[in-house]
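Can you keep this structure in mind? I'll have questions shortly.
Only one protein chain is missing; all other protein chains are in place.
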Amino acid sequence: MSGYLTGVLVVLAFNVIAAYAVYLPMAAGQLNLGIAGFMAIGAYGAAFLTNEYGWSMLAAVPVASAAAGLVGLVIGFPVLRTHGIYLALATFALGQVIAAVFLNLEVVGGAAGYTLSAYAGPYVVFAAAIGVVLVMLYLSRTRFALYLTAVKSDPTVADLMGISVRGVQVAAFALGAMVAGFGGAFYALHYNFVEAQHFNVLLSVFTVLYVLFGGAQTVWGPLAGAMFFTLAPEALRFGEQWRYAIFALFIILFMAIRPQGLITTSLFQGFRRRSNEASP
Amino acid sequence: MLTQQIINGLMLGAIYMLVAVAFTLAIGVLNFLNFSLPGLFMVGGMATYGFIRIGWPWFFAIGGALFLAALVSLLVERLAYRRGEGAEADVPLVSSLGFLVLLENLMLVQYGSDQQAFPALLPDMNLRVGGLVIGIAQIISLAISVILVAWLSWFLKRTNAGRRIRTVAENRETAQLLGVNIRRLVPQLFVASALLAAVGGVLFAVNYQQVSPWMGEGPGFKGVAAMIIGGMGSIWGSVIGGLLIGFAEVLSITFIGADVVNITVYGLLLLILIVRPQGLLGKPPAREKL
Amino acid sequence: MSSQATSTGGAAPEAAPVALAVTGISKSFAGVHAIRNLSFVARKGEATALIGPNGAGKTTVFNLVSGVYGVDAGAVTVNGVDVTHMPSRRRIGCGIARSFQNVRLMDHLSVLENLLVGQHIRAASLTDLLTPYRLFPNHRWRQEARQALADNGLERYANETVSGLPYGVRKRVDLVRATLAGASILLLDEPAAGLNPSETNDLRDHLNLLVAQGLTLVIVEHDMHFIDSICSNVVVLNFGEKIAEGPLSVVRQDPEVRRAYIGDGEN
Amino acid sequence: ADDLVLGFLTARSGPYVSLSNTNEAAVRMAVDEVNKAGGVNGKQIRIVTFDTAGDPKQAATGVRQFANDNGALAVIGPFSSSEVRTAFPVGERSGIAVMSNSSSAPGLTKGFSYAFRNTVDEGKAIDAVMASLRDKKLPMATGAVAYATDDTVSKSVGAKVAPELFKTYGVELKGSVDFQFAAFDLSPQVSRLKGMAPDVIGIGAPPEGAINLSREMKRQGLKARVIGGTTIADPELPKRMEGAGEGLTIGTTFFHDVNDRTRAFTKEFGERTRAAGLNRHEPNQMDASAYDIVLIYAEAMKRANVSGDKAGLEKERTAIRDQVTALKKFPALEGEISFVNGDSVKPIYVLEVKGDAWSLFDTRKPE
Partner (left out) sequence: MALLEVSDLSVQYGRVTALEKVSLTVRDGEIVTVLGANGAGKSTLLKAILGAVPARGGGVTFDGADITARPTHERIARGLSLAPEGRRILISLSIEENLLLGAHMRRDAAAVHREMDAIYARFPNLAERRHMLASCLSGGEQQMLAIGRAMMAKPRLLLLDEPSLGLSPLFVQKLFELIRELNAGGLAILLVEQNTGKALGVAHHATVLELGRVVMAGEPAALAADPRLREAYLGDGG
């Protein structure tokens, strides 16, 4: 594989993982604008454990992503008191606070960032991303995914159906945080360097963008969105200094033409209908 | 020194306040997390700068910038908001963010990534009273914010037009069924909130004598925080929220250090959301009865 | 109270066991007394009607029984279990399910998926939660939901998203969803509203079938013919208080009931 | 492989464009000069560019591309410290030299053998300023520090470098204030500085920080000499401050008016940037550094007898690294350059703001 392609695919892998981290809570109706904060926890966690305690990657990655998930769990309870735009902004604030805390944590380098010696090569990163996609595909076929949508649609009724709304919401939030931490851990291990400034609002917001762009209705949307957002700027390299302006223009026009996102349920329904007709 | 710091906080808060009111119109009223507003704030400042640079008198430059911001906002309405009708609620925010990126990059191509010096419109834009320094632009922005806010809250509560707006905020489809001309009303709201944001940008530029493609992000995000702290949809809440954020920022710089600014400002936001999700003056959203 | 006499007088010696008992419940909203010291029971395998003028508090009773609000005073017992302080989501596990006056289907889900959500209480284990049922076209939960749709003549809507459905269809899906919880007590809030007379007849037959199967129904409804053909016992509310109780034929003669609720147009 | 390929990581988009997009003009200028003079070992140098947009991830991709796909012999750039942090490990693993023209955070090359920076540590730059002030007996009895907390370089200047230098030079440290990298309102900080009334204020910030601080100092009527290092060495800084920063003093590695060579460079640079339609026409230290990196690589390639043959690519890359490491007193545009632990050692020019221009205050050669 060419070096360039490897580099681009690595970025794609991280974007895919991040997109699913956003997708999980979004499926339950939560707009998480603080996903970068959880990535930071995973990244710094993996960096710290491999650096200071000499842990192997195999141990450090699960622990670091579990740590991110745990923080998501603990913070999820109070934060999920809020809904809608309030929740979006609460998570936004949360992301800012987490990043600011790491920025001031001198044990992990503070503003100077933190270098790692352990290294996860491109193929390890690809495997991690594929793993996340497979797990998400699996989850999307279960009742858990059904309940995510139910809770998003009508929490009051879901509750009366016996669904633990809070439980589902917190689970989605914490699982999303865990996936983010997982991606963050590999990010650190692959690039051998983490800095708090990287995990900023724009990273969170752009990740949300991947999902909405790809379409939040189906489990394939985040994948499609992440692919688009990774590959389009590459394809636009010819645009030189206009590269990102063209990119933005394209986003706007695309969403104007197809506001429901790239991949939608009806896209599948057409397909399903056809296959149903085939098998009576 | 503390008095000066309080003045500093008040003045900084005034800028956030104006942005917060702009956001209140867009988010509280239209239920649209409009990420293009920080961009329009920036357009207010950058375009004024650009027009002045090509030799326009400053009042034409400001007028031109406001006009431009309104125009862009109409495009946002057309391409982001209107098209998103019926799709996922979060969808318009994608393209609104697209607008932010586009505006920033267009300015970047035109003027570069550097912060640019915005010319002083007066020889000294400051009042000096017994060793204290007070920015005139900030006083103007404080006054504009308060007046606008008072007027807006009266308007929304007491007039037919205000009720129409609140109907659109709750349910666009119902509004249409009731004969609200949303094709006219919504663009008007977009223009209004764009003008507020752009005026904020102009005042910012005049006051801090600087503009840059990224100038919208800091005040933009803090303006959102101010709006939420005050209570979404509550106009007076935006005022209080703006001031609170301004003070939190200045006081933590004064007594702790700038490293904790994000922790205190956004921590405050987080705390308020957890303790009182509807914000200080906001009402909890009405819930549909079973 | 005269109603007390009628209800005890009407009870046959082999009165069915009590499925739902509401004792002395009260509820006020911001100083407005929506329910005052209300008591009634619904017996197993019978249909009980809850009627009364608009704003009398019928839906509020359902909300209190299903736990949407907590009561200010009094107790609610479901199949012998005191659920007064039980969180709403666990009450369905005691065998009580409900439908909604303003139909509340989950807009992001298809009709079939709405029904699958309705089954939740019977599929609440971790295994059920994580079984990739969608990979098996004939998974039993799906089979069951499809069957329920077929039974109600709704199979052609199975994969539709619910938002575009006509009101009447939504109404029936809501009802089917409530029955799929496998509950022994169903609270139905105006099930016939918005249905035309022939559809109402179908619904009546369906509900009578459920009663015959031993289900307990509590029905809020303004259609007296409908109630007459299903419910053996009627509880009448006005201003949150019980003003009468008994068989419809008796209750509808009550002058207070006529004045407040039925008017003089109906017989 | 008739050409000797050098990879060039630059930022044509993103937060550093204004500082970075002119670097390419300087690089091309150097390449043209070398090629016109017959090239290196009879071969022409060819540049392959990659736009990182200031993004560390893309910087890593760029190095990968240069190493695996383009058959590059060495890499020029990347620009910022953050990009360097991800680019250096890739360069190390790929066995290709990577030399940054701008990153100035302390210790970035530590632990790497293929990592180089043609920049000086901020400590040395500010040390030079202090020494000059002392030599010229300017007031520096008391001092204070102002710095951006969320930027590596700025923070190390504010939290470590400046306070330590103050101690060395016997300046009484009255206190320090900090601000956010993107801060626009420095009124609370200046109000506090006013209370300290220092003779000198050490600044660790990007040029914007220096401008905003000077402006606010003027607004609140605080007079003190602001001193800083290369982070604020922007040729247009005096103009951008619009009279606010009189007396501001910095240490940097390039000044346009040192000798004929720098003047010729400046002239040519101006022409090339105008022709390319860029916004800035005065070279800054990063442009000069990028120019010199080409010359340094050319020299190293010459000494290593590099042929550019694909077969010997790995060996030749390593040979280039070894030659750069060994380079001493190389007569470059910026002055004589040597490498110690991957970082360059070169003269420092102390500049002062006078009117709306920089003036050369002092030149300090490395001991």
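For reference, chains read A, B, C and D in written order, and residue numbers begin at 1 within each chain.
To be clear about the criterion, a contact is a pair of C-beta atoms (placed from the backbone, for glycine too) under 8 Å apart; a residue touches a chain by one contact, two chains touch by 3 or more.
Note that the structure is predicted; figures quoted are calculated from it, not measured.
A.B. asks: Identify the visible chains that the left-out chain touches across the whole complex.
C.D. replies: Computed over the complete complex, the missing chain touches B, C.
A.B. asks: Identify the residue among C:T23, C:N201 or C:S232 that touches the chain left out of the display.
C.D. replies: In the full complex, the listed residue that touches the missing chain is C:N201.
A.B. asks: Touching the absent chain in the whole complex: find that residue among C:T59, C:S99 or C:N233.
C.D. replies: Per the contact definition at the top, the residue touching the missing chain is C:T59.
A.B. asks: Looking at the whole complex, which of C:A47, C:C94 or C:V169 touches the chain that is not displayed?
C.D. replies: Touching the chain that is not displayed is residue C:V169.
A.B. asks: For chain B, which residues touch the unseen chain?
C.D. replies: Contact residues on chain B toward the absent chain are 160, 163-164, 166-167, 169-171, 173-174, 176-181, 183, 285-289.
A.B. asks: Hey, which chain C residues sit against the chain that's not shown?
C.D. replies: 29-30, 52-56, 58-60, 101-102, 164-169, 189-190, 193-201, 222, 224, 260-263, 265-266
We take it that only the chains that are shown with their structure count from here on.
A.B. asks: Where each step is a move between two chains that touch, what is the least number of such steps from chain B to chain D?
C.D. replies: Each step joins two touching chains, and the minimum needed here is 1.
A.B. asks: Can you compute the centre-to-centre distance for chain A and chain D, using the mean CA position of each chain? Integer Å is fine.
C.D. replies: The mean C-alpha positions of chain A and chain D differ by 36 Å.
A.B. asks: Need the CA-centroid distance for the pair chain A / chain C, whole Å please.
C.D. replies: 42
A.B. asks: Quick check: what residues of chain C touch more than one other chain, meaning two or more?
C.D. replies: Residues 68, 100, 104.
A.B. asks: Residues of chain A that contact two or more other chains, please.
C.D. replies: 103, 156, 217, 241, 244
A.B. asks: By the document's touch definition, which label belongs to this structure's chain graph: line, ring, star, complete, or other?
C.D. replies: other
A.B. asks: Which chains touch which?
C.D. replies: Between chains, contact exists in these pairs: A-B, A-C, A-D, B-C, B-D.
A.B. asks: Which residues of chain D touch chain B in the complex?
C.D. replies: Residues 13-19, 148-150, 177-180, 182-185, 187-189, 191-192, 194-195, 207-208, 211-212, 215, 219-221, 239-242, 279-280.
A.B. asks: For chain B, which residues are in contact with chain C within the complex?
C.D. replies: Within the complex, chain B contacts chain C at residues 288-290.
A.B. asks: Taking the complex as given, what residues does chain A use to touch chain B?
C.D. replies: 26, 31, 78-79, 81-86, 88-90, 92-94, 96-97, 99-101, 103-104, 156, 201, 205, 208-209, 212-213, 216-217, 241-242, 244-245, 247-249, 251-253, 255-257, 259-261
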